[in-house]
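As you look at this complex, bear in mind that one protein chain is not there, while each of the others sits in place.
Chain nomenclature is as follows: A and B, assigned in order of appearance, with residue numbering initiated at 1 for each chain independently.
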Amino acid sequence: MLLISALITGLGLGSMYGLLALGFYVTYAVSNTVNFAQGSTMMLGAVLAFTFGVTLGWPMWIAVALAIILCAVWGVIVERVAVNPFVVRGSNSWLMATVALGIILENVVLFTFGKDPRGMPPSVLTTEAFYVADIKIQPLQIVIPVTGLAIAVCMQYLSTRTKYGKALLAVVQNADAARLMGINVTVAILAAFALSGLFAGIAGVLIAPLFTISASMGTLFGIKAFAVAILGGITNPWGVVVAGLIYGLAEASITALLGSTYTQIVTFSLVILALALRPHGLFGQAAVKKV
Amino acid sequence: MKRVLSISIGRRAAVAVFVSGLAFLLPAVHDEARAADPIKIGQVAALSGPSAQSGEAITRGLQVAIDEINAKGGLLGGRKIELVQRDDESNPPRGLTAARELIFKEKVAALFGGLDSPVSLAIVPLVNKEKVPFIGVWAAATPITRNGTNPNFVFRVSAVDEYVDMRLLKHASEKLGAKKAGLILINNPWGESNEKGLKAADENNPNIEIVGIEKFENNDVDLVPQLTRLKQAGADVLILVGNAAPGAQVMKSRERMGWNVPVVSHWGISGGRFPELAGPTAGDAHFVQTYSFFGELNPVGQRLLAALMKKYPEIKGPEDIFSPVGTANAYDAMHLLAKAIEKAGSTDGDAIRQALENLGTHEGLIKTYNNPFSKDEHDALGPDDYVMVRYEGERIVPVK
Partner (left out) sequence: MTPRIAVVSLAAILAAAAAIWHADGYQLYTLALVGLTAIVGIGLNVLLGLTGQISLGHVAFYAIGAYTVGILTTGPGWSFWLALLAAAILAGLAGVLLAVPALRVKGPYLAMVTIAFGFVVEQGAAEWRDLTGGWNGLMNIPPPSAFGLDFSEREIALLVLALTVASLWFFARLSRGPWGQAMRAIRDSEIASQSIGLNPVVIRTFAFVLSAVMAGIAGGVFASISSFISPESFPFFQSILFLLVVMIGGADTVLGPLLGAFVVVLLPELLSWLAEYRLLFVGVLLLIVLRLAPEGIVGLIAKLFGKRDLGNAPRQTEDVAAFLSRRAAPQGLAVKGLSISFGGVRAVSNLSFEASAGEITSLIGPNGAGKTTALNLICGFYKPDAGSVSVGARELAGNPSHRIAAAGVARTYQTTQLFGQMSVLDNVALALRRGSLSWKSLLGGDADAAEPLAESLLAFVGFAGPVRQKAAALAHVDKRLVEIARALATRPDILLLDEPAAGLSSEDTERLGRLLRQIADLGIAVILVEHDMDLVMGISDHVVVLDAGTKIADGVPETVRNDPAVLKAYLGEKQTKGRARPAPWTPAGAPVLAVTNLSAGYGAAPVLRSVDLDVATGETVCVLGANGAGKSTLMRSLSGLHRPIDGEIRLAAQDIGALPAHRIAREGLILVPEGRQVFPELSVIDNIRLGAFARGSEDLSADVERMLDRFPRLRERQHQKAGLLSGGEQQMLAIARGLIARPKILLLDEPSLGLAPALIENLFAILADLRDEGVTILLVDQMAGLALSIADRAYVLQSGKFAYSGPASALAEDTALEKAYLGGA
């Protein structure tokens, strides 16, 4: 029973980590940069959904959709303000710049949304429940991993079945050749950052009913998702998703087996160990070195 | 020779920074305080970050009290009180730096602390050395006031973990008939302080034993694994230590796994919108308070509530007062301090300390204080001042 409940917890958390980590993947693959403050974009999604849906009382589906779209817009802003200006002059400072933008976002939210953590009102997703062999399961616990997986599958579909999806994959695989096909790489990079924001927004909206909504809700989540992206080998989308599930399951089962005291120490030590043994992540591949 | 150039260039920059550094040194030169100058009171608390609203709650209590005092003409023959706030970012070194600034640069007469025990613990040695009274209005770690220094400049108008922990176990065994307590504690200094306190309380309480201790993080989403461990250990009551948001995660996880175990909680869950955050099971948690704005209020309470609603339009009633203990403790503490300053007749730290230790009677919000502090007791509130309450909807009602 302990392990089954750990399994459910782990899958739910793991798909969140995976979703957020996909945001790191998609920008890194296209442009070799990431929004280091991805966790704050997730927070933005939850905060906006709450503001539109609860504070302003708009219909929930509009609130959620708008929140996710605005997160995608935020992704574009991050690229324009904190990434592109540094990349064009060959500087690595985008890392710090995205951190700075994350700090700004969190503090602006702190003063506009309020210092008081808020909670989504109960909905069918959390009040109804069913039992599987004595284990109580709320619909949300099914919805989260299913949505996470659905998005991964959806991405897979879009990128392999649609023209623009394939164009994005083409940029990932060979940016110069993509240019020769008439693909605008600058737009592709912006699209990647928008997607990255979109994923974070979806993660934020999904996690909002489970979690409390506040300016600092995303920080640790973002760092764990970065660990997941790195463990998955950041250039391999399915590797990233699987690494998310592994990380979530590892956290839950370490808590279940060893107790919660050592969860963080053990998981982060495992991250170091895993990278020491596989320097390009669990599912990443080393590039061939050339002179 | 190679680096010479960049060194000499750097030196020009150094001069520039040095000049701006002078700006930093300058405000040290102060005139002696004149009679009409305001009396500055410092506040070092978390104003940003996850604990930001605790700082806000304290500010409200202090500010309303200060407004009342100033409206009556201030202290020491017309000197107004001015609150100087600094953000400690929940980080002890930052808090210590801020305290130093307030003491040396702003020359505050006394300091109020915030939520985070380590920040207060970091400030304790400084205030004892510099002889500036420091009044804790939230942080409950036992060693803050019992720091082994004599004379001791650290006072507290707040709960003390040690006493609260005894009360929690007592409530669990006597009121709820529980025999096996599972502890679910926030993984931070406060949680750790209570782990010690609860263990000590357990030794002295033969009716109940601790069967499991689990920790959780501020940002944990799902605590089912921790709770499942406690369930398997046979716990028939949960003792919860954590603030409203993470505490709500405990309640939600408990609901999710369908475990109807009673919950007895430290006061942390009252800071913030616990009923909204925890959802339908919020009322299952019994918790300790020093003060509640619900129910019939004493005259001081009525006055404070009215003042809060006037000054902060977002407060429409008791349910909008997040972190009520922070506001209540701070309000009483400010009035106690004002009384002591008036009694001491000066803003000298040692005089204020002695005045605080011989304060006489004060009609306060939480209770009527009768010599709240003495040379050996620097905690104004004790186990008898705690009440066990629970949420009923948005309202806090006493547990019968």
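Please note the rule applied: contacts are C-beta pairs under 8 Å (C-beta built on N, C-alpha and C of every residue); 3 or more make two chains touch, one makes a residue touch a chain.
Given the structure is predicted, the values throughout are model-derived calculations rather than measurements.
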item	value
Option touching the unshown chain, where A:130, A:157 or A:268 are the choices	A:268
Contact partner of the left-out chain, one of B:54, B:158, B:187 or B:270	B:187
Contact set of chain B toward the excluded chain (per top definition)	1-14, 17-18, 20-21, 23-25, 28, 47-49, 52, 55, 85-87, 89-93, 96-98, 100-101, 103-105, 116-119, 121-122, 124-125, 130, 141, 143, 147, 187-193
Residues of chain A (touch criterion as defined above) contacting the omitted chain	28, 34, 81-82, 85-86, 89, 91-93, 95-97, 99-104, 107-108, 110-111, 160, 163, 166-167, 169-170, 173-174, 176-185, 223, 226-227, 230, 234, 261-262, 264-265, 268-269, 271-273, 275-276, 279-281, 288-289, 291
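Heads up, the rule we're going with is that only the chains that are shown with their structure count from here on.
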item	value
Separation of chain A from chain B, taking each centre as the mean of its C-alpha atoms, in whole Å	35
Contact footprint of chain B on chain A as seen in their complex	1-2, 5-6, 8-9, 12-13, 16, 107, 110, 114-119, 121-122, 126-127, 129, 131, 135-136, 138, 141, 207, 210-212, 214-217, 219-221, 252-253, 255-256, 259-261, 264
Residues on chain B engaged by chain A in the complex (per definition of touch)	48-50, 52-53, 56, 187, 213-219, 221-222, 224-226, 228-229, 232, 244-246, 248-249, 252, 255-258, 272-273, 276-280, 322
